[in-house]
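Omission of a single protein chain aside, the complex is shown with its protein chains in their original locations.
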Amino acid sequence: MGEETVSEQAPAREQADPRRDRPVHVWTLVAIGLVATAIGIALGFAIDWFPVRGSTQADDIDTVYHVLVVASVPFFVLVTVITLYCVWQFRERPGEEGLDGPSIHGNTGLEIVWTTIPAILLIGLCTYAYVTLTNVEEAPAAGAPKELRVDVTGQQFAWTFAYRGLDGKPVKSAELVLPKDRSVKFQIRTLDVLHDFWVPEFRMKIDAVPGITTSYRITPSKLGSWSVVCAELCGVGHALMRQKVTVVTPERFDAWIRRKQAGGMAATGAAGGGGAADATDQAAIGKTLFAEGNGEATACGACHTLSDAGTSGATGPNLDEVLKGWTPAQIAEAIENPNKDVAKGYTEGIMPANYGDTLTKQELAALVAYLEKTAAK
Amino acid sequence: MISHLRAPGWYRATFWTLVSLGLSWAILWAANGFDADAVTGIGFAQVALLAFPLFFLGGLGAFDYWFYWASGRPTRPEDHSGHGATSWQDYFRINTDHKVIGIQYVVTSFFFMFVGGLMAMLMRAELAAPGRQFVDPGAFNGLFSVHASVLIFLFIIPVFAGLANYVLPLMIGAPDMAFPRLNAVSFWLLPCAGVIMMLSFFAPGGSFASGWTAYAPLSVTAPPGQICFTIGVQFAGASSIATALNFLVTIITMRAPGMSFFRMPLLVWANFSTSLLVVIATPFVAASQLFVLLDRALGFNFFNAAAGGDVLMYQHVFWFYSHPAVYIMMLPGFGIISEILAVKSRKPVFGYRMMAFSLLAIVVLGFAVWAHHMFVSGMQSWIRVPMMVTTAVIAVPTGIKIFSWLATMWRGVLKLDTPMLFALGFLTMFVLGGISGVMLAMIPFDIYVSDTYFIVAHIHYVLFGGSLFTIFAGVYYWFPKMTGRMYNEKLGKLHFWMTFVFFNITFAPMHLLGLQGMPRRVADYSEQFATWNMIISVASFALGLSSLIFLYNMVASWRGGKRAPANPWNALTLEWQVSSPPPIFNFDHIPTVVGGPYEYGVPGAVHGVFESPATASAEARQPAGAVSSTAKE
Partner (left out) sequence: MEAASVHHHGPPAANRSSRVHPALLGMLLFIISEVMVFGAFFTAYFFIRVVVENAHWFPIDGVDLPVGVASVNTAILLSSSLTLHWAQTSIKNGNHTGLKVGMLLTFLLGATFLFVQVNEYIVLTGEGITPQSSAQGSVFFALTGLHGAHVAVGLTLLAIVTLRSFRGHYTPEEHDGVEVPGIYWHFVDIMWVVVFTTVYIL
């Protein structure tokens, strides 16, 4: 079957009519194809496809894309140019009804060519992708600053972050703050369903999977403030599961950590002191809980803006505005039964309904005391 | 009345459905120790949804013959009363004629296409601007989940089964499918699955909203509407397995004399390959949903990590079906394109054997690529690289097909009517989908774009620009054969150009949105994506309108189009050698195949001959066609 069986002179259905013979403009086609490829590749580089390159990994991954564009455009151009040329040159013109084309059944040489060339190209691309993959997942070199470890915990519908391996106390936060030019390894867990921890500017992402800890590392390479995005469908609040990530200079990062450690120590110490804490301590504990959570309960600040606690979450109502004039009972009710009375414009079921279980009685009381005090300001 | 309830039909089906509801309640009542208060609504729904389709089918008469046979009562294998359709009502009965079933399939699945398309319109209305427009996030999640499930399980997969049901037995010279009664059951399972999925909109908490992928554990904890997906998929899956089995047996055992495997039209080859995929892979999706159902209904721990379950197991089992499912939704389309390009270019298919082998290569490789959907799932990282390589390699047989189609057109005489335009549209659009597919195979790039709009763009270039374009091409191509009428060519071309243009304006910008960081499956997005989303929404409404042109063209042409000749395209394959529509039993005599199916340009070439040369011509077939209208007295 393989050999070319061209019956050029063979007349078509209608014996009287000879096979029509149209010129084939091979070189024109090649020229058009080359020009179109050049334009396509140029466009591929000219269009601003990506967000800011916020990590060293982003450079590698963007390069992969551009290499793929260079490899793909010729194929698309080839198919499109040949299709359009066939339409233009070989279309049935008036008077050609009933004519057949030449009975070409195949050409083994051609078939081998268009099997092997794509195969070689694809294996080449795979090799390149594999090399890039090892690069982006590589641990920092020996001389680099010590890698930062951040535990990321997802819950419907917020993230909490815990900094491990610091000098001194671990730090919990509802906001992700990272130092520039220092490799950071995220260890990702989830308390309920699948989530996916993604900052588009860093390019890397991975699912948070119940039962296992997943991880990836990036090295932030730009100062700036972007969004942490949940990329795996996790329920009704999936589209709203956004938080802030800020990349700062190493000096500012260290200062931020020290500030956090100081605040966190006070809170933990007071909580350890038991029920004897006075009102000021209560509010301090409440503030910490609001901004950091307690490891099981997600920080309120992940979703709510409250200027006193320095949080800027936008998933839930802005507590600077809505809390005014609330009684402690109302506040406690809104924390424990969030779906009973949902603020206008917000959807039922977004706020975790398990604060009654994840917060201890004392913690809840502290949180309410803090919020009442803040609301009264 | 009693006789109505005893005879197979809609009265008995309604009655038996009600019986199944009562029985479901009684079973739960008994299982709960005869405590009526302990029977929960959700428990009842789970049992009833599983039971009612079987009772409905039984009532309709789908199993009557088998009951008779199993009990040893006299059956009449020679009873062809279930053949042919003389009025529209016949399409609402159990009918064992593959041509009737084919039309039932195609019409039903197009109904679901409009349902799924309407949901897409609602989603685009919501996404036209940031913030909340029409639906809340929960309802939005429900819309995209049902949209995808309906279009995949109730449109693309069954519409190909429907087209093949109609033309495949004709193409291989068989009087019907191998198991006509099983064929009827396959079809009637489909509306049952559709009804179940639609019912989810009435469930408390809304329709199932965990995507068509229904990843555990979200699907385990989701509101009760989720069971409509888990159970609906069981019936849709059973339907496609039964059809695939039927195709395989028909193709293997019922080909006309002389129809060797390498004389089969490529549509037959395509459905042979697809059916292999279905028979082997579909049980996995059924099982994955069964696990979810067991976890939900009976408190099993398959996906409960705290009790030792494994969440990623769901994704492995699911994608072991759902990646081959992509080929299940594509290979029949490849077959359609091969038919149309050969006939409309008046040339043999270039490299016929490689076209057939590449289908089989895709079948084999298709089982070795599933985990490329899971590069960011947190699975063992060593699985990624082998999956990347297999995924890249599967592009090779696909490339062979594309290049062979181009070579088929080269120096042909191209008739640029509607089926051909859709075939050419498919060729260019599918290449784009294939290219973005190869990009996605590359792990570092996939890590960035998975779960973004880049994926949405890719899947729509493959399933809309790929599958749907071939479906339109196939429907226009065989419309004269199936209805005996010609469609309106002007409207067909208008439909193509509107679809082609607005398809691209709708889905091409999604690549850019995804690369810029817009995640998929979100009801709301940040301001920076607003402009493109508005453009996409407007274009998608125009795309929606274009399908109304198609609907009008099909309905109006079926009712009052020009009468179609037996062979309007001057094609060689067997289905065009009989009248349009074909006679009730397809052939008076089984034809004998004497040559390849695509010998265009070879003087005097024929594919099949009928016993008596006189009956081979279209005019002589007319009396046979007339019989079909009087046969059902």
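So that you can tell them apart, the chains are marked A and B in the order they are listed, and the count of residues begins at 1 in each.
To be clear about the criterion, a residue touches a chain if its C-beta (ideal position, glycine included) is under 8 Å from a C-beta of that chain, and two chains touch if they have at least 3 such contacts.
Since the structure is predicted, the reported quantities are computational estimates derived from the model, not experimental observations.
K.L.:
May I ask which residue of B:281, B:427 or B:523 touches the chain that does not appear here?
P.N.:
B:281
K.L.:
Using the touch definition up top, pick the residue from B:224, B:309, B:335 or B:444 that touches the left-out chain.
P.N.:
Candidates B:224, B:309, B:335 or B:444; residue touching the omitted chain: B:309.
K.L.:
In the complete assembly, which of B:300, B:357, B:532 or B:558 touches the absent chain?
P.N.:
Of these options, the touching residue for the absent chain is B:300.
K.L.:
For chain B, which positions touch the chain that isn't shown here?
P.N.:
The missing chain touches chain B at positions 69-72, 78-81, 83, 173-176, 178-179, 182, 241, 245-246, 248-249, 252-257, 259, 279-284, 286-288, 291, 294, 298-302, 304-305, 307-310, 312-313, 316-317, 320, 584-590, 627, 630-633.
K.L.:
Footprint of the hidden chain on chain A, which residues?
P.N.:
Residues touching the hidden chain, for chain A, are 211-212.
One rule holds for everything that comes next: only the chains that are shown with their structure count from here on.
K.L.:
Could you state the distance in Å from the CA-based centre of chain A to that of chain B?
P.N.:
Result: the chain centres lie 32 Å from each other.
K.L.:
In the complex formed with chain A, which residues of chain B make contact?
P.N.:
Result: residues 132, 136-138, 140-141, 209-211, 215, 217-218, 221-222, 262, 303, 305-306, 309-312, 345-348, 350-354, 376-378, 384-385, 388-389, 392-393, 395-396, 399-400, 402-404, 406-407, 409-416, 424, 427-428, 431-432, 435, 438-439, 441-445, 447-448, 450-452, 512, 515-517, 519, 521-526, 570, 599-603 of chain B touch chain A.
K.L.:
Across the complex, what residues on chain A touch chain B?
P.N.:
That would be residues 1-2, 7, 10-13, 15, 19-20, 22, 24, 47, 49-51, 60-61, 64-65, 68, 72, 75-76, 79-80, 82-83, 86-87, 90-92, 96, 98-107, 110-111, 114-115, 118-119, 122-123, 125-126, 129-130, 132-133, 136, 188, 192-194, 196, 198, 200-201, 203-212, 214, 227, 229-240, 345, 347, 349-350 of chain A.
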